[in-house]
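Take a look at this one; I'll ask things after.
A single protein chain has been removed from this complex, and every other one stays in its place.
Up next is chain A:
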Amino acid sequence: MTTPVWAQLSYLVAAVCFIVALKGLSSPKAARRGNLIGAAGAVLACVTVFFAAEIDHLLPILVAVAVGTVIGAVGAYRVQMTQMPQLVALFNGVGGGAAAIVALVELNKIIAAGSPGPVELAATSFTIMIGTISFAGSVVTFLKLQELMTSRPVVFPGYPLAYGAALLATLAAAVLLVPVATLWLGIVLAVLGLVLGVLLVLPVGGADVPIVISLLNAFTGLAVAASGYVLQNVLLLVAGTLVGAAGTLLTRLMAAAMGRSLFNILFGSLRGGSTLG
C-alpha cells in the first residue's frame, strides 16, 4: 500500500492546515478562522484517502461516515453551552476508541501476514493501550460532568492496590504483545486499558475534570500518532503528535491557571487530600 506522490503532498497541505489551525486557535482574533482552516484540512485529508488508497466496501464505509457525521453534528448543534465540556470529553473518547479499534484490526492483519516487525508491534500495542485508556477515562469524565454519577472524587477501600495492579498488568500486557503477538493478548490489553482508564479518572474531583479531559485529549493524540506509524500514514503521525504535544502543554497551562498540580489532581485523593477545587 504505497501512497502516490500527489496524495502525500495533499497530506502535507492538511498537516500545515492543522498547524495553522492550532496557531489561530490560540489567539482570540484568529480563533474562529483557525478552526475553519483545521476543518478544511480535515476535509482535504478525507477526500484524499478515498482517491489515494484502494478502498473496498466503499458503500458501507460512506454510510458509516454519514452516520457518524450526523451524530456528531446533531450532538454539537443541540448541546447547551454549559454542557460543552462533557461533549468534548465524549468526542475525545470516541476518537480514542476509534484509534484502539484501528490498532486491533491492524494487529489481526499483521499477525495473519506473518513475521511482524517489533517497532510496528510496539506502536500497535501503544495505540491499543492509550486509546482504550482515553476512551474509558473520557466516558467517566462525561458521566461526572453530566452528573450521571457523583462529581466528587471516588476512592474505594483498596483503591491504591487496585490502581497499582491495573497499571502493572496493563504495562506488562503492552510489553508482552511485542514478543507474543496474538490477537487475544491484544484484546486482553484493550480490556486492561479500559479498566485502567476508569481507575485513573475516578479519584478526580469535579473542578479538576476539565484538566483531565485535556490530558486525555493529549493521550488520544499520541495514540493517533502511533497508529500513523502502524498504518504508514504520515498525516496521522503529524496530526496526532501535534495534538499530543499541544495538548500536554495546554494541560499544564490549564493546571497552572487554576493553581493546581497535575500530580495532585490525579493522585491527591490517595494521600487523603481532597481534589475538590
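By definition in this document, a contact is a pair of C-beta atoms (placed from the backbone, for glycine too) under 8 Å apart; a residue touches a chain by one contact, two chains touch by 3 or more; residues count from 1.
The definition used in the following text is that contacts and distances are computed from a predicted model.
> Leaving aside the chains on screen, match the unshown one to its UniProt name from "proton-translocating NAD(P)(+) transhydrogenase", "cytochrome-c oxidase", "ABC-2 type transport system ATP-binding protein" or "NADH-quinone oxidoreductase subunit J".
From the listed options "proton-translocating NAD(P)(+) transhydrogenase", "cytochrome-c oxidase", "ABC-2 type transport system ATP-binding protein" or "NADH-quinone oxidoreductase subunit J", the omitted chain resolves to "proton-translocating NAD(P)(+) transhydrogenase".
> Based on the whole complex, identify which of A:L9, A:C46 or A:L148 touches the chain you can't see.
Considering the complete complex, A:C46 is the one touching the chain left out.
> Taking the entire complex into account, which one of A:S125, A:T141, A:T170 or A:S214 touches the absent chain?
Touches the omitted chain: A:S214.
> With the missing chain put back, one of A:L9, A:A31, A:L148 or A:V180 would touch it. Which one?
From the options A:L9, A:A31, A:L148 or A:V180, the contact with the absent chain belongs to A:A31.
> What residues on chain A make contact with the chain left out of this view?
Touch set of chain A with respect to the missing chain: 1, 14, 18-19, 21-23, 25-28, 31-32, 34-36, 38-39, 42, 45-46, 49-50, 53-58, 60-61, 64-69, 71-73, 75-77, 79, 81, 84-85, 87-88, 91-92, 94-95, 97-99, 101-102, 104-106, 108-109, 119, 210, 213-214, 217, 220-221, 223-225, 227-229, 231, 233-247, 249-250, 253-254, 257.
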